[in-house]
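With one protein chain held back, the other chains of the complex are shown just where they sit.
On to chain A.
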Amino acid sequence: MDSLLEHLDRFSEVLAVSRTTHVSTWDPATVRRALQWAGYLRHIHRRFGRHARIRKALEQRLQNQWKQEGDSGPTPAPGLANFQALGHCDQLLSLQLLANPALGDASFHFLLQQLFPGPGVPDAEEEALQGSLARFARCRAAAHMLRFHAYRENPVLQKDSVMKTQAELLLRRLQEVGEAEAEGPGRLLSRLWERLPQSNFLKVVAAALLLPAASPRLQEEELGVGSPRTPGDGRQELLRWLLGKSDIAVAFCRNLPAELLTSVAGRHPELSPVYLGLLTNWGRQLHYDLPKGLWIGTEPQDVPWEELFSRFQSLCQAPPPLKDEVLTALKSYKAQDGDFEGNTSGNAMNKAYDWGKIFGKLHHTTFLCQKKECKEDEARKYKDDLQGTEAEI
């Protein structure tokens, strides 16, 4: 067992080196050895795929490496992500070597002979690698062809193929990391937050939260029999992290489109109080500008009325219980407003009064909007009317 784990460590190093200029020192014999090691690990994968104990030990070891490559320092390069990756570790190694210009000509020539022996190869192993590399290249070419000629970005983000794939990978990774260590997912997510363009990452998070729960049988097929993982874990971790970091939650709710957030809140009830709370706060920032006859914010980064309105509208069109929750909240704000009615002394009071009024309007218009199933411009017209009435007071 120990020697197996050692072997795994060595090979991971080899894999890491294969990406660097250090391969210029590799002679054909080294290449042969590296390929043999990869072949051995692939054999291990095939042999012990159903052997839970060994599989788990190997998995642990891989996750440990991942942990070591750690939070600080340069981005860890892709290596062996999980036990499944062992199944095509020779492919991984081959592709990296093929793409590395630093590999010497003689070694490269040798590599080609090993990888692409040509037609009519008697050795089943060699044929398998040749076939799988060709198939992978073909798969990649096919994906590109589809993308260029037939693909249309799906306006519904969570159904877009590229988004969906990224979301699936994210969840898979979270599960794997979570298995090895409890804080793993949180750390991973923080690292991703730091390193990736934020708006794209937030979209992926949203898409991940909206992925359909996979059927247990499908999960089993993908992860292999005997895997102890349950599908929901990754999502739970993700949500926990999101809600735990207030600045990220704010960015999440602020930057993503209203429809998307409504879907996420509908699917994950833990999010809705946070979202509603944020909307409430943003609403509080607005005040009524009498001369202009508009609700405006005091700071440039305040959420404008229109956006606030559209978000509430979207929430009110969600299926229950979300819809009911939102309407209840709005009603209660309106009631609070009612308490302050008539009291116009002091700025703070003014603000409170305005606040009630905002929500009164929102509740009114969204509620009416719902009843009439009217479009947004009609609602605005109604809102303008109300504002007009307000101005007279």
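As a convention for this text, a contact is a pair of C-beta atoms (placed from the backbone, for glycine too) under 8 Å apart; a residue touches a chain by one contact, two chains touch by 3 or more; residues count from 1.
One rule holds in what follows: contacts and distances are computed from a predicted model.
Engineer: One chain of this complex is not shown here; going by its UniProt record, which of these names is it: "Small ribosomal subunit protein mS29", "EARP-interacting protein-like protein", "Alpha-1,3-glucosyltransferase" or "Fanconi anemia group C protein homolog"?
Structural biologist: Not shown, but named in UniProt as "Fanconi anemia group C protein homolog".
Engineer: Out of A:Ala34, A:Leu58, A:Leu129 or A:Leu170, which touches the unshown chain?
Structural biologist: Touches the omitted chain: A:Leu170.
Engineer: Determine which one of A:Gln130, A:Gln175, A:Ser263 or A:Gln313 touches the chain that has been left out.
Structural biologist: A:Gln130
Engineer: Taking the entire complex into account, which one of A:Arg10, A:Arg33, A:Arg47 or A:Arg140 touches the absent chain?
Structural biologist: A:Arg140
Engineer: Which one, A:Thr21, A:Gln36, A:Asn154 or A:Asn281, makes contact with the chain that was left out?
Structural biologist: Looking across A:Thr21, A:Gln36, A:Asn154 or A:Asn281, the contact with the absent chain belongs to A:Asn154.
Engineer: Determine and list the chain A residues touching the chain excluded from the picture.
Structural biologist: Chain A touches the missing chain through residues 66, 75-79, 81, 85, 88, 91-92, 95, 98-99, 101, 105-106, 108-110, 112-113, 116, 118-119, 130, 133-134, 136-152, 154, 159-162, 164-166, 168-170, 173, 191-192, 195-197, 200-201, 204.
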